[in-house]
Structure formats: structure tokens, C-alpha cells
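All protein chains but one are shown at their positions in the complex.
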Amino acid sequence: MSTWRVARLIAAKDLRVERRSKIVTNQVLPFAGITMVSFAFALDKQNVLDTVAPGLIWLATTFSLLILVQRSFSIETDDGALDAMRVAGVDARAIFLGKAMALAVQLLVVEILLLFAAVVLYGESIQSSGAVLALFDTPITVGGVDVLLGGTSTGAQSPVVAVVLLVTTLLSATCGLAAVGTLYGGLAAGFKGSETLLPLLTLPAVAPVLIGATKAVESAVGTAGAVVSEGWQWVGLLAVFAVASGIGGALAFGPLIDE
Amino acid sequence: MEDAGFILGSYLLTFVTVGLFAWRTIRSGRKLADQIPDEDKYWL
Partner (left out) sequence: MTTIDPARTELQPSEAPSPRRSTGTRVTRAIGIGCLTAMGWLVAFGLGFSPADRDQKESVRILYVHVPTIWLAYLAFVVTAVSSGLYLFTKKRSLGWDRVAGASAEIGVAFVAVTLAVGSMWGRLTWGVFWQWDARLTTTALLFVTYIGYLAVRRLGGSHQQRAKRSAVLGMIAVIEIPLVHFSVKMWRSLHQEATVANLDGDTKMDGIMLFSLFVGVIAFTFLYVWLMLHRTRAMAMEDMLEDRGLDDALVARRAEAAAQQNGAR
């Protein structure tokens, strides 16, 4: 069986476990939601929330990542499943890829929820940037989200580009987060004190994602005058990070779980 | 002369920290060396 096929099987297994246990749906998603609410308690001013909303989305994502990783590996270590897989001769890279893919799917669900939460709770909206566009702007409400159509004559970006930027950011950030999470989750899995070790290892490592994804989303939604075109360099950073952590993780995972 | 305070303080902080680190290293080395026979001490 090819590594890829095994990885897909493992990913499917993880997602099936989630479908039956519903831990992510019942616990992690509410956790993400309550985190966003907590941010509002702590940062009481509306204009502050507006400005930092993209960052808060990714902060909440990072915290949710930690919980998702803990969950992802607790289902393995509880019955020694990880060791069993290795003893059965499953390629470590396949395990890494499979678990990372499942983690990425769950993370994406969380992120989409968080985006909606930001729209609803913080009044976030996707805008075209530039004050000049005000002359041409016609507000259109699409599903509760105010979308301002920008005029094309001033070279303004259409919201479509902004949405593409947003989606690309989500995907590339998620891949990077999932790879790092899986790697360190595997390292810490099953050890005393691993619950506290995981955040300590993961947070510095995903700093590039936090920085890049926040900036990219800021560009997509036009926070503080950020332009969509500025966002692509950050997506570039996220992509490089995702590739580096994916390859590095796949290589390092084997030695780490081989004990 | 707030400056002098910070400058001297930074030198003091550096040497005290480093000194403590060094002292703890030596002390643990001594405690361990008492429990290990000389033939196992590869540096001798």
C-alpha cells in the first residue's frame, strides 16, 4: 500500500472517530466561540475589536489547535494504538500525513466558525480598500455580511479577489498549523507533563503563521487601510512555512515516535 | 545619574547570573564526583 493510501486511511479513521465521538463539535467549537467572547470582555472597545479582529481569529485558532492536537493523540495513546501501528509496520510518514490531514480538516471547520464569529460578534466585514472608492460604493448585504462593491476605474480590488485571498490564507495557514501540531503532538504524546509541554513547543513554532495569517486577513478585510495586494506576500510566507513544516514534520516524525 | 545605575547594574546582573550558573555547575559536579569511582571519570 502506498504511503499516500495509508495516510488517507488514517485520516479517514481519525475523522470517523470524530464523527462518532463528536468531541470537536461538542467541545472544541464551543471553546473557540467562547474564546472570541472572552476577547470581547477583555478588549472592551469596539474600535479596538475592529482593528484586532483578524488577529483574534488566529489567536483563537492557535489555542484551538492545541486542544485539537491533544485530542488527536489521546485517541492514539489511550490504547497504545500509535505503537501498534508502528509495530504493524505502518510508515511513520503515512501516520504523520494522515493525522495532519484529519487535523487540518477539523482546524478548517474551527476557522470558518471563527470567521463567522468575528463577523457577528465584532462587526467584521469584507471591504474594498481605499477612501476613493466611497464614490462608487454600493453596499450590498450578502447573508448578513456587508460587501462593498468597489469601482473598477480606480483599480480597486473587487471583493472576489479579497475572498480568494481569504480562502488561500485559510488553506495555507491550516496546512502549516496542522503539520507543526502533528509533529509536536507526536513528540509529546503519552508523556507525563505533555499537556503543558505541547503549548510551550507549539506557540513559538507557529509564530510565523500567527503573524502571516493575521496580516493576510487584515489585507483581505481591509483593516486599517490594508490593501488586498499587500496580503499576497504573507500568503507566500504561509505557503513556505506549510511546505517546510510539512516536509520537516514528515521526516522528523518517524524518529520521534520510534521509541 | 540614572545611567550609572543601569550600566553598573547590567554588569552586576551579568556576572552574578553567570557566577551563580557556574557555581551550581561546579557544585553538582562535586556532588556527583563523590559518588562515581575515579576510573569511570573519563576526563582524568
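A and B label the chains in the order they appear, each numbered from 1.
Convention: contacts are C-beta pairs under 8 Å (C-beta built on N, C-alpha and C of every residue); 3 or more make two chains touch, one makes a residue touch a chain.
Just so we're clear, the structure is a prediction, and the values are computed from it rather than from any experiment.
The missing chain, though absent from the display, is touched by one residue of A:1, A:167 or A:207; that residue is A:207.
Hidden from this view is one chain, which touches chain A at 183, 187-188, 191-194, 197, 200-201, 203-205, 207-208, 211-212, 215, 230, 233-234, 237, 240-241, 244, 248, 252, 255-256, 258-259. Touching residues on chain B toward the chain that is not drawn are 2-4, 6-11, 13-15, 17-18, 21-22, 25-26, 28-30, 32-38, 40-44.
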